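The complex appears here without one of its protein chains, the remainder shown in place.
After this line comes subunit A, so read on.
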């Protein structure tokens, strides 16, 4: 009679663990490989969570924005008092807001009434971008109107000019806002100035010099500081420089890190500080629509007081509030976009599932090999009385032990990687001077989420156990006789139906997936309700849940079908390899005979490539969708230069042409330039295009992207908040533009080098108009132009309509273009200069164009516009965006290579004895290397085409689904990226075969390992 105690269970594991430990030692290479495969994803997880969760909390960033010595930064907005109270976070406003140009913000008294009596308020003012020069000739304190022509600027060399942002502050605020001085003193009166090191360097300023600041004409655009530009326009003032602020020191740096809530410019920017006088005086004369700013000192500003300020459409960023963060119950409720939340959760789960599966596919083969190599030991254990459960435990123990060891290594690696990555980010931010200092080693040490360690370690152990489970079950089912003879268990004989199911199960599931996917499109979808204020979906449309289930079922069936098909194909190839050359025949049989190793590896290749192909299709289709839905800039290898601060047409033109000349000096492809104008705000008559009556949508509707971008397509109108609506905008002109009608000569359009530019230029030369919305063109090929004294007049109020020849051209950067001559003929009597478009003999490359943005000569005075990225996958040309976008398919390709390589390595380890036999009967090193390559080729031959085809199919389905829903755009085109798909596949193939060749290299001698 057996006696069982509570300790029996634990004791039963002891011999299993002992055997597992011995086996791990015996097969060190395989042990290290398995532990590494577990350690790497754990390290990646720990590093990712460590870095992202240790970034400086937003409250700390907001705290940095409060100058040392101040208790709070308070801003009064020009939002109407009749509107709902300002809703803020303790860190500040949740996003941008729209000031009302007619509204007077809360004043000092209003704010003081809310605060404690002891709290002192020190007001400061911020200017828009100004021109600074030492050659304008104004004495300190001298102030005058700059005049429409900004007299005097034309005669000044550009290197004697700069741009600057001025902050005026009351004495109590000035001492707190100005960074540490490297020379001189703080201003003693309103005519003295402290300048930043960047401005001092640009204009060679030092204490005692005189400098004039000039406010440009107001372009009419309103940025975040309301009407300030209008208040200051065409005014200039002379200052005496009394101090130079140290570059990137003190408050300026802190402010830069926090997004400059305190009003101090970023480190390295051209800035100046003065006592109230010029700017504050001009604002006092026109206070409506201009925000007001204060620093509060001498008393805490509480969350209750902050909320009271919100009632007055003001907000505060308070040191007290941020260091005593209010409980959630006292914060304003945050509206939750349920759809976005669900999408995010589903996205995270999908990524987790795919990532977890890929890791399992990589790790499982190692344990499968372990089980096979331990077959004889397991048989001996079975003969000695071990029950199937004990055999299962032996293999499971290996998984658990390796998971534990790999997990510990992963934790160490992850923490190390987190430190390394954070240090790198910190260095990048410090070097750039403009990036937010979001990551720092100090913050990492303070905020590292240590909880991730006790969570990740069991995860690693679980991963090891999970990967070992299928081989463990196989071991438990092994017949002792087979095991003792080291013979694979005989495959159970299958009936005809079972064989048919095994062969056709995969294709049947794929067919089912396609069927479910197609049914999904036929399920009626209810109307998506629009919230007119927020412009977002209020509730999910009826039928969405059913559709969601169908889509999920289709994807699961598709993935399972591909997996089963891969297994069936590998088995079939094993039976059909008889006529192949010896190495390939052995590889085919090896794959078929060891499905527990070859199938997971093949699935690893397949799913990694499927994910890569899916990313390429959806990513490229997304970029295409983004480009379709708005105004694009598709000039062919050329660029535009305009002033950063518009002063006068003459000055701006001198500046722009000088900038083009400067670029020409070292860019021989640039041959000259053509000017671009717009209808000036001052013109007696304004122009505006109107759609033909037949193409008119309702007042709250806009044309569907398909109608706007496909000339001749049937008109389809959608709600103006629909994602599928065409939303034209401006890609050139920037903040200096005054109107909506740009004037291109035919030659200026030709300079763009775009396909269709010549035809459009001819239309312009013939007195016609060019539009980027095809619905403006009538069946007769004309555009109806309204002529009226008011800009943007309603159709009903427009005085006169003129039909002119029309041309559709996407990518010009602006919705509606006529030539300067046509504008004059239609009654426009004033134009405004925007800049120069360069003419090029050979189109410049993306990188050459991108390089123009960093040219130092005209950096602060001129603004360069470059066309959109020509990359099909990246929305921008900058190296960071390109790297981020391409890293995803590249990493997935590497996972595919790793899956194939690991499997080949394991096969080589497992097949060492066979390799020795082959060597003994006359196989050379070349044959053994070919065997390794053939093993990889089998997995790649099955996994690569299935994976890429599956990924393209799933990506196409995703795009078709998005097109069906039209929630995030029209998604008119499915961009397959065939060439890139081919390149990725080829690269993975070549890399994996090369890696297989490396790992399959035969050892120097087989004698002691295989034959003795």
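The definition used in the following text is that a residue touches a chain if its C-beta (ideal position, glycine included) is under 8 Å from a C-beta of that chain, and two chains touch if they have at least 3 such contacts; residues count from 1.
Following the convention adopted for this analysis, contacts and distances are computed from a predicted model.
Per the UniProt record, the absent chain's protein name among "ABC transporter ATP-binding protein", "NADH dehydrogenase (Ubiquinone) 30 kDa subunit", "Spore germination protein" or "Outer membrane lipoprotein-sorting protein" is "ABC transporter ATP-binding protein".
Note that of A:923, A:959, A:975 or A:989, the residue touching the chain absent from this view is A:923. One chain is missing from the display, and on subunit A it is touched by residues 487-488, 578-579, 581-582, 585-586, 589-590, 593, 913-914, 916-927, 1005-1008, 1011-1012.
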